[in-house]
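Excluded from the complex is one protein chain; the other protein chains are retained at their positions.
And now, chain A:
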Amino acid sequence: MTRAAILALLSHWRRQPLQLAMLLIGLALATALWSGVQAINAEARSSYDRAAATLGQDTLDRLSRPGGATLEDFVTLRRAGWLVSPVIEGRIAEPARLQILGVDPLTAPPQAGLSALAGDGDILADFLGPGLLLVAPETAAELEGSDLPPRRIAPDLAPGIAVTDITTAQALLDRERLSYLTLAPEQPFGLPPLESVTDLSRSTPEDGTDLAELTDSFHLNLTAFGLLAFGVGLFIVQSAIGLAFEQRRQTFRTLRALGLPLRRLVLLLAAELAGFALIAGTLGLALGYAIAAALLPGVAGTLRGLYGAPVSGVLDFDPVWALAGLGITLAGTALAGAQALWTVARMPLLAPAQPRAWAMASARMLTMQGVAAGLLLALALGLTLTAESLIAAFASLAALLLGAALALPPLLIAALRAARPLARGPVGEWLLADARQQVPALSLALMALLLALAANVGVGTMVGSFRTTFTGWLDQRLAAELYVTAPDEATAARARAIAAEDARAVLPTLSTDLDVLGRPATLVGVPDAPTYREDFPLIDAAPDAWDRVADGSGILVNEQLYRGADLSLGNPLRLSEDWQVPVAGVYADYGNPAGEVRIGLGPMSERYPDLPLLRFSVRIDPEDAPALADRLRQEASLPDQAVVNQAEVKAISLRVFEQTFLVTGALNVLTLGVAGIAVLTSLLTLSSLRLPQLAPLWALGMRPGRLARLDVARTLLLALLTWVLSVPVGLTLAWVLLAKVNVAAFGWRLPMLLFPGDWLWLGLAALAAAGLACLWPALRLTRLPPSRLLRIFANDR
């Protein structure tokens, strides 16, 4: 009996391969998007952990003093019995941006990277002797061919970091002093008190890693997208399962009548669903892995560009991830199939196979949805107005989207009601009434469409606003035509002399790393020149800002530092032990993860007399710029990449920018695609259920072709209305992203710009998607044999 039942149940899918495909595609897509996003997040997080472990950001206490610790500090502590180990930290910019971590492998606590030394004493001898950089594989590839010390791959290191011996770090960073000493967690028996041995001060690094916190917004963002896509995918699954169960009602009844126990029937159906979930889940995992692998380099670029977070661009396969993905698929299928199974379980044995009113919503249900939507929207408003934190901003986004989705069916019905006076003739009125009738059944798919459209409008507006602001800012910021970085001071001086012959202005700049309020920042010395006074994009400034910057009585800070440290104009900022300068202005500095401070070149070189003047920019007629660049390369023997054209910098910056939002764009398109499929499956389900409604019209003389056209019109009408509603939702979303999320996440606030052209295109896309989705059910309708319609009446309904 069971065997026969299985065969009977499965025969349905043989007859309806398209439905089967839909179910599997829906599940696979949902799994793929969700698990792909999870894989990306997991890879990024593991990169942060590696970075944190490498940088000793973990739990070890540190001993330090302003200006750095010395070799004597280290030896004194060791001789007193304290287990300490020296660390020198710093960054180099040439020939590649690289964080240098100098350690003493003989006393260092367990540390990422050093395991690469294990098992090979020659390597350790090289590490201690001539010098060796331990780097992640991708960093090794980046450094290929550079004249840095030889590299050795340490797979457990985060990218962008090189672990090396103290001596090598001292040479690379041109620095004698130690950044700090780490204190081993377990110290020997009976030591003298630390204070009696050293005047270094002890500090405990803050819990958790800054990077993880900093990038939380980004991952929350991705997760939200993943969840959205998964949810939309489940709509498809729900429709497909609903449809399949509905069409097999007769089969169920027959099987039950033949003596198949209800329990076994339900079990068989559940097993069938689980089987599909496993198949589709596996497909989805493969697809998700492919999506993640394709998107990861972009994500890594984004994270590096926006936060300076080192993320590997290479995806690892994690079996736990795969199991979790399958688990989610099974759970999602259970959720989507629960209602259908429940219906089967409660079905009276010999009930006539009448199609139930599929998800028919009563007026009461609609009211409840409206109330819930109102509450959610109010919550979203309250959160947006009061909240400062990222979590609150995202919570308000979630409330907004959910509220809008719930509000959709009542609003659509209201809109269709309001449109009634516009209807001409009975057919028009029937069309509106029928559309209203369809809203509850289609509501899930329409909600999915709304979410996808709103996300598209919102994210599109944010990215567009950002792009416009960013390009405008680039034009201002990159005012000079050429940017030159010389390898040494003599070459720099020679190059400046050559440039001065042709150029309108040669603008040398100094820069050095520094710690501002405990965070790494860059101090840049700029000359007093019209180029800066006129073109440099300031967000806010005191009236005499440039005069004060020039004479060293004021500084400019970038927006990130300004907002992050909660500064205001006139506030003094401590640049070193004995140097405090008030803030005279704030400038936008998009794409820079770190803080930056600008001061006059004169005051800066007084403070740092030994700092070599290696960089300068050149103002020249744009058409003369390439010629001068060539002269500089030849006559000052500068390497090719030492002279950069403004246009190149802009192109690179814009490329980085596009890369940054590639992922968002890709997810956006995928989500919209999934929503389109959701609409299609819902319509397919409806098309067979709606025959009782259509049969009377046919009987009244309306031709199937006309009926089909009306069906298409109705679907397009609903899609259009959904799109109209999605625009304000999307704009609200964009506003929250720009005004709240960006400030909390990146430290910059962007003006919101509107791109109505994009909405129009999106509207057309939505209509096209809905049109495509309803085309096939409509075609089926035109080809319906009259006998099917006739049977509606014969079947005693």
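Methods note: contacts are C-beta pairs under 8 Å (C-beta built on N, C-alpha and C of every residue); 3 or more make two chains touch, one makes a residue touch a chain; residues count from 1.
Going forward, contacts and distances are computed from a predicted model.
Looking at the choices "Predicted secreted hydrolase", "Molybdopterin synthase sulfur carrier subunit", "FAD-dependent oxidoreductase" or "TctA family transporter", the name in the UniProt record of the chain not drawn here is "Predicted secreted hydrolase".
Among A:Gln16, A:Gln170 or A:Gln369, the one in contact with the hidden chain is A:Gln170.
Interface note for the absent chain: among A:Leu114, A:Leu750 or A:Ala769, the touching residue is A:Leu114.
Note that of A:Asp122, A:Asp199, A:Glu388 or A:Asp578, the residue touching the chain absent from this view is A:Asp122.
Touch with the hidden chain on the side of chain A covers residues 71, 74-75, 78-81, 83, 104-112, 114-115, 117-125, 128-129, 165-167, 170, 186-190.
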